[in-house]
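Removed from the display is one protein chain of the complex; every other protein chain stays in position.
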Amino acid sequence: MEQLNFTFPALDPASGRALAGVVGSGDLEVLAEPGAAGTTTVSVTTSVTGMGRVWEAVLTRVLAATPLPATKIEINDFGATPGVVRMRIEQAFEELTGSGREA
Amino acid sequence: MMNTAELLKRESFIELGARERARSLLDPGSFRELIGPFDRLTSPWLAAQGVVTQADDGVVVARGRIAGQPAVVLAIEGAYQGGSMGEVGGAKIAGALELAAEDNRRGIPTRAVILFETGGVRLQEANLGLAAIAEIHAAIADLRRYQPVIGIVAGTVGCFGGMSIAAGLCSYLIVTREARLGLNGPQVIEQEAGIEEYDSRDRPFIWSITGGEQRFASKLVDAYLEDDVGAMRASVHEFIRMGAPARHRSDREADFLACMERVDAAEQARPETVRAIYQKGL
Partner (left out) sequence: MAHETEISRGAAWLAALARDGATTGGAATVAGHPASVQVVDAALAGEPARFIAVVPDPRNPFPRARRGEVGLVEGWALARAVREVVAADTGTSRRRPIVAVIDVTSQAYGRREEAYGIHQALASAAAAYADARLAGHPVIGLIVGKAMSGALLAHGYQANRLIALDDPQVMVHAMGKAAAARVTLRSVEQLEALAEKIPPMAYDIASFARLGLLWRLLPVSRPDAPDAADIDRVERCLAEALDDIRADERRDLSSRLGQPDRRLSLEVRERLRAGWEA
């Protein structure tokens, strides 16, 4: 198990919160909540060690490519591929921006 | 047989995660989760062993209404740690059932539905999982005196270990053809008793013994459904309308013991014999 932390520049805080995925084999869970204005933080707990650079690359691609609302993201990963990571984060943002159903 | 139009109208229940399964059974707009993922009540025991935890410990407690009546749905996420029961997830189920029974003693007719996708005790929390399962049994036995407790094994994990006993305590059990229900997992039986006794890799054999279709044909469950949200919801409504049965399946020890007298234990069990004996005796 390894814990990794990242920060990315962002817009105003997100509104609401969102959940995507499960901590199942080859999958991950993403919890997204409003962050402090201007910064998105990502805290990753992963079952696979030594993949810090891969995480940085994937998260940069998803979170730094276009300006997104400031979000506090928690990721609990059980060996997801970069493609799955990307899909789950995008799902969480879709739910956030689509004024998701989570109360 | 379904035609294409009917197939297209179907919405898979099995493909839904635990939270969406619970939501699909509750009346629209009534879903309200207790101790949800953002409360982050996770397993300290897994974390201490270097295992990544899920924010809801794999159990969803959803309050709401079913057919307009107060209800609680308890849904186990089979994809997380095989749906295993640890301290937190187990206490969520037991505690919610206890509150539902308390409601009934105060005149509020709260019903419960349990979605079983579980291998039983989470071995990393061993004795705390086992204790929680005993408390789930106790709470089902209490609540079903007032209201039916409906169990669903949809698949694909199935329901095993101490939680299969919990399923056996339910007032009504609903399964699909993707469900398996049994006490001991195939690998454990093979390890304990040998491959001659139980070949865990012989899938048709395993399904012929513990599969949903066989369990329905043997009268060990009450409904055998297509994998469809609408069918699932309709069946839950029907069992709620029926109320708690006069005698639960778990209270029919005399009938089962009479059936056991007709079993030739010298011979290995065959699915068709099980069906014949239970169809006649139950």
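In this document, chain identifiers A and B correspond to the written order of the chains, with residue numbering beginning at 1 in each.
FYI, contacts are C-beta pairs under 8 Å (C-beta built on N, C-alpha and C of every residue); 3 or more make two chains touch, one makes a residue touch a chain.
Since this is a predicted model, take the numbers as computed values, not measurements.
Participant: Which of the visible chains would the unseen chain be in contact with across the whole complex?
Facilitator: Listed by label, the shown chains it touches are B.
Participant: Which residue among B:A22, B:V60 or B:I133 touches the omitted chain?
Facilitator: Checking each option in B:A22, B:V60 or B:I133, the one touching the absent chain turns out to be B:I133.
Participant: One chain isn't shown here. Among B:E77, B:E125, B:E178 or B:D228, which residue touches it?
Facilitator: Here the residue in touch with the unshown chain is B:E125.
Participant: Across the whole complex, list the residues on subunit B that are touched by the chain not included here.
Facilitator: 32, 34-35, 39, 41, 44-45, 48-49, 61, 63, 87-88, 90-92, 94-96, 98-99, 120-121, 123-135, 137-138, 141-142, 145, 161-162, 164-169, 181-184, 187-189, 191-193, 197-198, 209-210, 215, 218, 220, 248-254, 256-257, 259-260, 263, 265-266, 268-271, 274, 277-278
Just so we're on the same page, only the chains that are shown with their structure count from here on.
Participant: Averaging over Cα atoms per chain, report the distance between subunit A and subunit B in Å.
Facilitator: 32
Participant: Spell out the part of subunit B that touches subunit A in their complex, as residue ranges.
Facilitator: For this pair, the touching residues of subunit B are 17, 19, 32-33, 36-38, 50-55, 77, 79-81.
Participant: Applying the document's contact rule, which stretches of subunit A touch subunit B when the two form their complex?
Facilitator: 1, 17, 19, 22-25, 27, 29, 31, 33, 45-47, 74, 76-78, 102-103
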